[in-house]
Structure formats: C-alpha cells, structure tokens
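A single protein chain has been omitted from the complex, and every remaining protein chain is retained in its original position.
On to chain A.
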Amino acid sequence: MAFWDGLSPVVQDSSLLLALLAPIVLLGGALLRGYAPWAVLRALLWRSRVAALVFVALIAVSVGLGVALLAQERALRQGAARAADGFDLIVTAPGSEVTMLLATVYLQPSDVPLLDGAIYAEIARDPRVTLAAPIAFGDSYNGAPVVGTIAGFVDHLSGPLIEGRMFADHREAVVGARADVAMGAELEPAHGTGIDADAHAHSEEHYKVVGRMAATGSPWDRAILVPIEGVWEVHGLAAGHAEGAQDALGPPFEPTLFPGTPAILVVADRLVDNYALRAAFTRSDTMAFFPGAVIAMLNGLMGDVRQLMSVMALVTQTLVMAGVIAGLVILMRLFAGSLALLRAIGAPARFVFAVVWAYAAGLSVIGAALGLLLGRGAADILSRVISARTEVLVQANLGWPEVHLVAGFVTICVFVGLVPAALALRRIVVADLRA
C-alpha cells in the first residue's frame, strides 16, 4: 500500500484502467487464440443488425448518462470553487453564511444588512490586512449587477484589464469580460435587481464604461463595477470622504461619512493571518467566513446525492445490461442453425463459444465507447446550459472516474457475455440442424 500511495496519480489511474481492462484482453486472447472468426462474426452481426444497433444504442445511452452525470457533477463543483477563487475571507453582518456567499461571490440578489464605517475602518487599519474591499451589491443595469467597490478589488479579481483603464471618477465603470455593454457606453443603474428593479430610481445618474476586466469564470464576468462612492451618491448618501475632498476615490474613507457596505472582502498575505482575522471578526456585530470552506461544506452535504447518482447510474446500466443479455439469449435462436452447422462440420466448441462471446463483447465495447463520446457531448451541452444560466463557468471534461466507470462496466459486460456463449453450446446440434 505504501508503494501504491507513492505512485503519481496518473500512474495510479492508468494502472487501475489497465487492471480493469486486462480481463477483457486476457479472456479475449484465451478464447480467440488460433481462430479467425471474423467472417462468421460479420455474418451474424449483419443478420442481427437491427437488434445489434438497438443493443449498442441502449448501452451507449445508459453509459452516456452515467458518464455525463459524473463529469457534470465534478465540473459543477470545480466551477463553483473556481468562481470563489480570490474571495479569501468575507466579512458581513451576522446571518447566513450561505446567503452571504451566494450574494457576494455569485452575485445572487438578496437583501442583507450593512456594515458601518467603523467596522470597515477597523478592518482596513489591521496590519495583517493587505486588501479590505467593500462590495456593495444591490443595483443593476439591464439585469446585470452593478457593484460598488474600490480599484484594489478590480485589480485583485481581474489582474490587468483586457481593455481600457481603471475607473478614476465616481461616474466611471469597469465591466466584466462578458458584460453586455460597450466601452464608452453610458449606463443608468436601477435600484434593486431582476424584474423588481426600479429603472427610474436613479434617472439622473449615469456611469461611463472605461475598462473591461479579464474573464474570471464567475458571475462577476457580467457585472458592472463602479466606485462605491458612486453607488452612495446615486442613492443620495454621503460619499465617504470629508468636505473638500468629496471627489477623492477609494480608501481611506471617513468612518462617519461611510454609509455602509453589505460585505467586505479581506485579503491577507499569510494563511495564519487569514485564520486569525476570521477569528477576530467572528463576533456579535460581524461574521467572517472563508467562501472555500462554505463551498466545501455544501459539497459535503451533496456527497450523499452524489452517491445516490452513482448508484442510480449503476442500476440503470445493470438493468440495460440484463436486458441486452436477455435479448442476446433470444437472438441465439437466430444464430442456432449457423452455430449448429459449424459444430457439425467439426468446429471446436471453443470456436463457437468464442464467436458468441465476441459478438456480445463487441457490442458492449462499441456501445460503451459510443457512450463515452455521448456522455462527453451531453456533459458539454449541460455545461453550456448551466454556464449560461448561472454565469458560473462550468467545463465538463472526461476524467479518470468516468473512464474507470466505463472500463469497469465493459469488463462486467464482457464477463456476462460468457452466459449466452455457454447457452449457445448447450443447444442440441442435430435438432438445430433439422430446424
């Protein structure tokens, strides 16, 4: 076991695949050695082409379903985790971590209480903190979230902009990579989001798009990021800066003139500091959480569902396999005359056995291979739909778990294929010859 654990994952995965496929190769080799059953197989396949196609399709669909589910589920988890990259530690008013996670990381609209200027100042002042970015969501433009923040957050999330420049004025905006607004466009934000958004709430206020962020694979790619001062002003609130410096942009803010923010992203350089900060801001008036940890917890809760899915996929495949085997046994009647002829003219029992087995194994292998492709395609389509619906970039790829599942399934099929082969040998040759 120590040896196995010491191997690299790729070596482990490919060894497992080989171990799963080895029985097929060994069995096939043992049964077919010294024979050339291809003409007979070709004839039987053609004779039963409709049934064979149905079997292959059944196997392909059931395998494809399992593969797609597995790949999709993993992609979803990876996508959700990737979308939370960069959101190290979030501080909000006390409440539900899941709600805050959805609102902050995935920009799902929700009404949440605000943190005041004193708390922001306390966080920003902390020597362990390298970035304390307010995240003021709640407004929208054409259904896309308009979020007030500071330039440091844009840098943190996007890195270098792919177009234009950083906002330098309360009325400028930087948009996400996939936001449906052009550079230089003037936007009129609405208060609230979705169908309840009040389009005329801020009728006199406009933002001008001056930059575009790199893609992050998260809902932030559709967001419009503006200086938080702009959001406050649009709502007729103080703009965070003392008289005489009203046009200033970004921190430090004047705590008494800080109207509030629903969430603050906190970034610290050292991991231990992250934990210390979480501890420090978990108190009666604030809540601090790691989005990654909340996602992990949710994944843990989903673990049972995942297992259920796997079991269901397996049950489906087993049922399909049972159906196919039953079908094969019935099909043997279609082959009975030919197989009896072969045995009558002196074909060894192993030859006839190998022919029937190769027929069943061939259908399983072809069906499973098609299923792998089908599953890949289905997962691709599902990914696109989910990506479009949730704005979380989900990219399903075939991974080792799917390959192992299919290899295991094929191996089982190939062994079950011994059943019709054995039944074919039990038929009475002279009776089938007379038929």
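We take it that a residue touches a chain if its C-beta (ideal position, glycine included) is under 8 Å from a C-beta of that chain, and two chains touch if they have at least 3 such contacts; residues count from 1.
Note that contacts and distances are computed from a predicted model.
Engineer: For the chain that's not shown, choose its UniProt protein name out of "Gfo/Idh/MocA family oxidoreductase", "Succinate dehydrogenase hydrophobic membrane anchor subunit", "Anti-sigma factor antagonist" or "ABC transporter domain-containing protein".
Structural biologist: Missing chain, UniProt protein name: "ABC transporter domain-containing protein".
Engineer: Among A:Met183, A:Ala349, A:Ile381 or A:Ala422, which one is in touch with the chain left out?
Structural biologist: A:Ala349
Engineer: I'm checking contacts with the chain that's been left out. Which of A:Ala36, A:Ala182 or A:Leu271 qualifies?
Structural biologist: Selected residue, touching the omitted chain: A:Ala36.
Engineer: Tell me, which residues in chain A touch the chain that this view leaves out?
Structural biologist: 34-40, 42-43, 46-47, 337-338, 340-349, 351, 429-430, 433-435
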